[in-house]
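Following this message is one structure expressed as structure tokens.
Here the complex is missing one protein chain, while the rest keep their positions.
Entry: subunit A
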Amino acid sequence: MKPQLALLFALFAITLSASAQKEYKLAKSSGKLNLNISGATVEGYDGNEIIFSLPENQEDEVDERAKGLKAFNSSGFKDNSGLGFDVTVKGDDINVNPVSLVNQPKLIIKLPRNIRVSFSNNSNIYQDTVILKNLKTEIDVSVTGNDIVLINNVGPMNIKTLHGSVDASFPTNLTGPISIISVHGHVDVALPVSAKASVEAISNYGKIYAADDLKIAINPVAEQKTNITGLNINKVVVVKRVQSLTIKKTETTGENEDGNTSSFGDDVGINAESLNGKINGGGIDLILKSNHGNIYIREKK
């Protein structure tokens, strides 16, 4: 019975891989890729063409009536890639837009390493995780609700998400500046022990956690010229394998200038925790901000 089962499985796997994996290739090895879609996985590779594809398990409903026709939308975008996306080259820019906002498949893009990436999604409804990995040039992400995963990208990077979270794992040879900001989500970065960086982390309502092994040298408070009034030194509670750091905490003193006690005191939300420090003597600028989420700076395993 077992050989038959194995044969069946192999046949199934072959048919699946043969039937799926729609691809669209674009010969381009420089410029900027502007993605205005709901989500994507972008991976850098050593090649000269951009390869767009859909996930292998993507169900594809074929409309017999639409054979020989192309999908259009009100913005004038047409499905010229065969994947449901409009791919247009305009000078140095390669613009990718969805033909239909609803049911956008999650694109997989293999990108020559010299092409810069800009990902933008302002939709409150259609949002999927954005995964960017092994890229060696500038990355610019500005989204409303997408979660963002960054793996082994060299930088520089400007990452912004309003409601999503950011998880990043950096290589050693980083290029700055790197700025990651979120309003509601967490910011979690993993750095190699040997990475050199000047870290500036701020969380208004969350906490900041940092790994012991990274040996972050906290800058003296005197150099932090902002928020000088009402300083408090505050110990931050930390979890396993993360060091307890002395962190400058700014908060309202609970009193107005005229001496009246304010009605809310510390709960007023003007209560930011910040960390300014250097890893391995400083290096690239690493700015991490989250208004309501926590910030984690951990060692990359």
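A few comments on the model shown:
Everything below uses one rule, namely that a residue touches a chain if its C-beta (ideal position, glycine included) is under 8 Å from a C-beta of that chain, and two chains touch if they have at least 3 such contacts; residues count from 1.
Everything below uses one rule, namely that contacts and distances are computed from a predicted model.
For the chain that does not appear here, its UniProt entry gives the protein name "HEAT repeat domain-containing protein", which is one of "Fumarate reductase iron-sulfur subunit", "Tryptophan synthase alpha chain", "HEAT repeat domain-containing protein" or "DNA-binding NarL/FixJ family response regulator".
The omitted chain makes contact with just one of the residues A:G84, A:P98, A:P112 or A:P156: A:P156. Within the set A:K22, A:K78, A:R113 or A:H184, the residue that contacts the chain not displayed is A:H184.
From the options A:D140, A:D212 or A:E299, the residue with contact to the chain not on display is A:D140.
For subunit A, the residues touching the chain absent from view are 32, 116, 138, 140, 142, 155-160, 162, 176-177, 179, 181, 183-184, 204, 221-223, 225-229, 252, 256-257, 262-264, 268-270, 272, 285, 287, 289, 291-292.
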